[in-house]
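All protein chains of the complex are present and in place, except for one that has been dropped.
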Amino acid sequence: MQRVGVFVCWCGSNIAGTVDVKAVAEALKNEPGVVFSTDYQYMCSQAGQDMIINAVKEHNLTGIVVCSCSPRMHEATFRKTAAAAGLNPYMVEIANIREQCSWVHKDMALGTEKAIILGKAAVAKVNLNAPLTPGQSPVTKRALVIGGGIAGIQTALDIADAGFEVDIVEKKPTIGGKMAQLDKTFPTLDCAACILTPKMVDVAQNDKIRIFSYSEVAEVKGFVGNFDVTIKKNARYVKEDICTGCGACVEKCPMKKNPNEFNLGMDNRPAIYIPFAQAVPKVATIDPNACNMLKNGKCGVCARICTAGAIDYTQKDEYIEEKYGAIVVATGFNPISMDKFDEFAYNQSKDVITSLEFERLTNAAGPTAGHLERPSDGRSPKTIVFVQCVGSRCDACAEKGKEYCSKICCMYTAKHAMLVRDKYPETEVYVFYIDVRTPGKNFDEFYRRAVEEYGVKYVKGMVGKVVPEGDKLKVQASDLLANKQLHIDADLVVLAAAIEPDKSARPLATMLTASMDTNDFFTEAHPKLRPVESPTAGVFLSGACQGPKDIPETVSQASAAAAKVIGLLAKDKLTGNPCIAHSDELMCNGCSSCANVCPYGAITYEDKEFRMPDRTTKVRRVASVNPAVCQGCGACTVACPSGAMDLKGFANLQIMAEVDAICK
Amino acid sequence: MQVNEYKPLIVAFCCNWCSYAGADLAGNNRLAYPADVKIIRVPCSCRVNPTFILRAFQRGADGVIICGCHPGDCHYTSGNYYTRRRMAALFSMLDFLGIEKERTRLEWVSAAEGAKFAATMNDFVQTVASLGENKRLEDLRCKK
Amino acid sequence: MNNNKYLREELLRQSGVNPKKCMKCGKCTATCPAFDEMEYHPHQFVSMVESGDIEPLLKSESLYKCLSCFACIDRCPRGVEPAKLVEAVRLSVIRKQGGNRLSADDVPSLLDEDVPQQLLVSAFRKYSK
Partner (left out) sequence: MQKITREQLIAKASELLSNGTVSQVLGWGKGEFDYDVTPTLFSSAEELENGFVFNDFCGANFSKYLVSKAAKADGKLLVFLKPCDTYSFNQLLTEHRFDREKVYAVGIPCEGMADISKVKAISGDGIASINADGDNLVVTTLYEDAPITIATKDVLAERCINCKSKKHVAYDELMGEEGEVLASNRFDEVARLEAMTADERFAFWQNELSRCIRCNACRDACPACTCEKCVFDNPNSGVENKSPANEFEEKLFHIIRAYHVAGRCTDCGECSRVCPQNIPLHLLNRKFIKDINEFYGEYQAGEEVDSRAPLVNYTTEDLEPGEVFDRGDNNA
């Protein structure tokens, strides 16, 4: 039996004004387990806390009930008081007789009666309290960043800057991501490469950062502070540590006609290639589907030409196991496929392109060396039509497109239109828009400049169809403000395709037990207050994997995620919340109901041997809760059919005791 | 205002992060509701086992209300979605057994909705009071 | 106005169209092959029915200029289906007493070697009660 002390606070007149505190203290004296009961003007004051500490010592109290304000206000205070008195801090229960009693009831008699009942419930609960100790787990002081775009790069640099080791896993042969493919960036129009490539070099030169390029995450085990990750390093048939990136092999490779992914297939690359001049790591990669040597053993030119001896046709995929304390997801985005948008003739004409393709067409390092030429015949376009919201803001039930706004298209289209008019002033540029959305610093000013200074023709309306006819693209569109249908003979049509999360994100989310929304964007732990954390402890979100974002937003989120990671890695031990679920193995059936509802993936199963009454042993599948991952919501306790799963601090019997006390 | 002599006993399960805070806010703003409501704090509405509800009725509660964060705002991301399914099934079953459906309720009250908390409790108390004493799901042994 | 409200609801019920889903992008009108023939265009049907401004539509020749090609339905990113609304407005006219657009007597004068029989049958079905 506990020895419970009850402390009724007056809170000046806040409580004492409508609750007869003396009567409460007196009534609770007779409750089971209560050996001491008193009242005081301000329990939270130093004098009040000292009174508690003295009473604990004097009366050998094992449990404390404070009838006062909300536990959300002073539970932490009184737990510290209990600890100071030598008690386990979790032996304290608060009866909320201020916010939920004296402040909402005016009648003294009713208020007092209710305060007594709330006090009884707290006493009933504390009688069943057991000392709880928060679990501690060590922290592996290294971080993994999945994805090497600007989000991953920024996060990695910031974490490394704080002195922690970081590994970047990038599935492409080089880091850089989408930003490396861009030409200029809005709203300042500085060149993407000029601001990105120095950061890529910083990553390469930082001795705290390792890059696993051409690699992917194969398996994730463990939990916050202690992840075990298997990284699959795909065979690139070139020894990374030996290759100097001189490019001799690339020049001599006879298999030259393979679509160049970096230029979105608008030109070709050899079977052995370096994606672009500033690639990091600057190492060649052999495309096994294109290389004659790998396909049928005939060729070997690159091996002969390589003076460093870096070519290795026998290289195999390699699996590397690493330990991390935190994982940052930075898997980014892709434009959606235009296959379903027949009306824009994307698959019928080479001169209908996506905006990302347009970036490559205007990029000095792109397939046309920066000259704006039509992909079909190389002529410079005289009339260009930009179409906004292609596949964004669609109905949820529509067969094509996404429900959300892709956020970045309005601004990059304004940029494209402006750049065209700047470089080729004789070109006619139309932008068909539904709404122009430009929230952001200097964004609307930028868009207005495109219209007012550069003479881009913004038309409120949408393109209905594009029909290739001769060497022209017949564009039929609406001008809603003029209530007209426009027919434009365009040379080039640029589609602002919606963006979607990278396809690798879904299987990764499963591995990480991180949740996703229906669009496969990662869900944040709280949409407003914890935007860079996933609900799964130790997993953080950076960049467009969480939702459409432009570069400044991505970079700020990347740094925010890094700050969260640094905060985690700075700790030597993680102290958990002790009010977590635990499973009684003897009663557990291993039915998986609890694991199905756990939002954190905190429950795993193991086959355990049990001794039976007849001295035989039996192997059963039973649940076990990882105390470092469990957040203590209690969803599992209700899902469990046998009642094997219970929640510490809010146990079945404790809550029932409260119910009983209230209903008595 | 109609004076109802009968004082029902209401047990309210409130999730720590939204509804319990909403109840606190009702207090901060001095928004009155009947003293018949007694709140039990749970970490999340999904901690509320149907057995707790039945237990309350057994011991003489006349109404049980469960309050949680609004769907999508759960502190534990998805706890209240499970609550919603569990309670839909349970309340429907209680109704099937002929137990007045007005005695059970699930409400979403955020930490900012002190006024909603008080209004909800006022309404619920009035509803239950008009039904009178819970006789269909009580345990006579637990009566005084 | 009350009358309009009733008509509006009736049109929405008949067509199953929810004009509130429209984001006013104008893709329906952009894609409409009968644009030049029509006084009111698909997006206008949606916004005018939504605002209860239905009288002009009832009187408009546009009702019969719509080809029912359903391009607007196909292209609408929001699944609003303007052609169904045009159809509903047309039906509300031709279903009235004497509202038939085409009577059997008119048919012989329309016969023409180039007009396929099928077109007449379909027009007859579309324009008469």
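Letters are used for the chains, namely A, B and C, taken in the order the chains are written, and counting of residues starts over at 1 for each.
By our rule, contacts are C-beta pairs under 8 Å (C-beta built on N, C-alpha and C of every residue); 3 or more make two chains touch, one makes a residue touch a chain.
Note that the coordinates shown come from a computational prediction; the quantities given were computed from them, not determined experimentally.
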Give me the visible chains that the unshown chain touches, in label order. A, B
Please identify, in ascending order, the residues of chain A that touch the omitted chain? 584, 586-593, 596-597, 605, 618-621, 639, 641-644, 646, 651-653, 655-656
On chain B, what residues meet the omitted chain? 50-51, 54-55, 58, 71-72, 78, 81-82, 84-101, 104-106, 136-141
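What we mean here is this: only the chains that are shown with their structure count from here on.
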Per mean C-alpha coordinates, the chain lying farthest from chain A is C
For the pair chain A and chain C, the C-alpha centroid-to-centroid distance in angstrom is 48
Cα-centroid distance, chain A relative to chain B, in whole angstrom: 35
Could you state the distance in Å from the CA-based centre of chain B to that of chain C? 52
Residues of chain C that touch at least two other chains are none
Any chance you could list the residues of chain A touching two or more other chains? none
Seen from chain A, its contact residues with chain C in the complex are 343, 389, 391, 393-395, 397-398, 401, 434, 460-465, 476-480, 483, 485
Sites on chain B touched by chain A in the complex: 9, 11, 16, 20-21, 23-28, 30-35, 38-44, 46-52, 55-56, 59-61, 75-79, 82, 86, 118, 142
Chain A touches which residues of chain C in the complex? 21, 23-32, 35-36, 41, 43-44, 71, 75-80
